[in-house]
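A protein chain is absent from this complex, but the other protein chains hold their places.
On to chain A.
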Amino acid sequence: MTWLFVATIAELFPHGISHYAIGGLLVGLGTAVIYLGTGIPAGASTFLESTLSYVSDRSRFQQYRASRDWRVVFTLGIVAGAAVYALTFQSGLLSSGLHQTATTGELRDIGGITIWLTDVQPWRLFLGGILIGIGTRLGKGCTSGHGVCGVGSASSASFVGVATFLLVAIGVAQLVMALGVSP
């Protein structure tokens, strides 16, 4: 019985859980740091609209004028944080039994720094991106706004939002896989 349980767990989590859990705690910690200092529950998708306010006068974007500067800084921080990861663990400068090396995509060495490149086709990224741009804005949040800050706030709108995009995404990903589109 115990063996069966362990075998099932191993099947559901073929790459273990440590790097997922640690990464998640850090994502939460980053959000908590900003919240504790500023009272702002920061989400990642509003950046798209707030940044458009620099180039468009439309009212929809201009409403984010007050927050557009810090949202740019937040996004640059995210890029920089991932770059720190790339320079350390991804490049092999640091290693840990709790961290896993990438098993997907392509790792390329450029002057001692290891970068990671996706194999997912550009058309999928672009078309998916358009839908994400429309959907997260219409739906008032994304995986960080609803999924992390909203769920952390026990917000009913966020529970509904997360359940909706999670279930639809699982369905679509299954369909894409069934159609043989890979990667």
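Heads up, the rule we're going with is that a residue touches a chain if its C-beta (ideal position, glycine included) is under 8 Å from a C-beta of that chain, and two chains touch if they have at least 3 such contacts; residues count from 1.
To be clear about the criterion, contacts and distances are computed from a predicted model.
Colleague: I want to check something: the complex is missing a chain, and I'd like its UniProt protein name from "Acetolactate synthase small subunit", "Transporter protein", "Fe-S hydro-lyase subunit beta" or "Dihydroorotate dehydrogenase".
Modeller: This omitted chain is identified in its UniProt record as "Transporter protein".
Colleague: Who touches the missing chain here, A:G39, A:G97 or A:G180?
Modeller: Once the missing chain is taken into account, the touching residue is A:G39.
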